[in-house]
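Provided herewith is a single structure, encoded as structure tokens, for subsequent inquiry.
Apart from one protein chain that is not included, each protein chain of the complex appears where it belongs.
Right, chain A next:
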């Protein structure tokens, strides 16, 4: 079955109030082209689920379309704090639930395994358990030890970006896998963008690098540079210069609106043109 869709057609399937888990990790392989399409779709009251969040969470918070964030981390790694996240955490009506990296994974895994929770020691002795109402402690029925019960997380949608995919929805990840496989399996509907669609049996020569199986995928879109401004190993690095520009633009409302007009309210080709086109990107960021 050919599952190719435009990013816009994917977003039409996402209703207001949807819960969406997003793959990648901070400045690495975030599905940013899909996230920008989501931003343009006008969907609102979204719940975002990430373990290591970055520009995708910050952008959607900055557009005011998020009502809840489940996260272990949101930031720009070497570039520092994420400005809209920081502002929203300090002063907004958005609900924030601080989890931890493994507990987000365990929550998704519990959903995949169709169990209500998975146990872990992660979180014991920390204040994550005091501020996050989702967790409970339980007693090990065998040995009597106290453990954290991590509830299943059931995302409506997953958005991920991979190196290569086929039209049927198999996906190749060549760099670090992050939690993308968990996202794809746990969500009811998974939309995947890729640097390039491969045809016939080209994909099968990648062996275990075919990490995303088509039985979990409902839509695939070819969006070269679709992770920009985050990186997509081994093709291109994170665009730290653009991240600086983004962070500057979040400083005041006028600049933020100008940034949106320039980089969000445009289609993917226009977006790439604003960055100097594909050739410009290759010379700056290609490895």
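Rule of thumb we're sticking to: contacts are C-beta pairs under 8 Å (C-beta built on N, C-alpha and C of every residue); 3 or more make two chains touch, one makes a residue touch a chain; residues count from 1.
By our rule, contacts and distances are computed from a predicted model.
Asker: Can you pick, from "NitT/TauT family transport system permease protein", "Succinate dehydrogenase", "CoA-transferase" or "PPM-type phosphatase domain-containing protein", the UniProt name of the chain not shown?
Answerer: The UniProt record for the chain left out of view names it "CoA-transferase".
Asker: One chain isn't shown here. Among A:164, A:246 or A:271, which residue touches it?
Answerer: From the options A:164, A:246 or A:271, the contact with the absent chain belongs to A:164.
Asker: Which of A:174, A:213 or A:266 touches the chain that is not shown?
Answerer: Within the whole complex, the residue contacting the unshown chain is A:174.
Asker: Spell out the interface residues on chain A facing the chain that's missing from view.
Answerer: Contact residues on chain A toward the absent chain are 25, 27-28, 51-52, 71-75, 77-78, 81, 85-86, 89-90, 98, 100-103, 105, 121-128, 131, 146, 164, 173-179, 181-182, 196, 198, 211, 231, 233-235, 237-238, 240-241, 284, 286-287.
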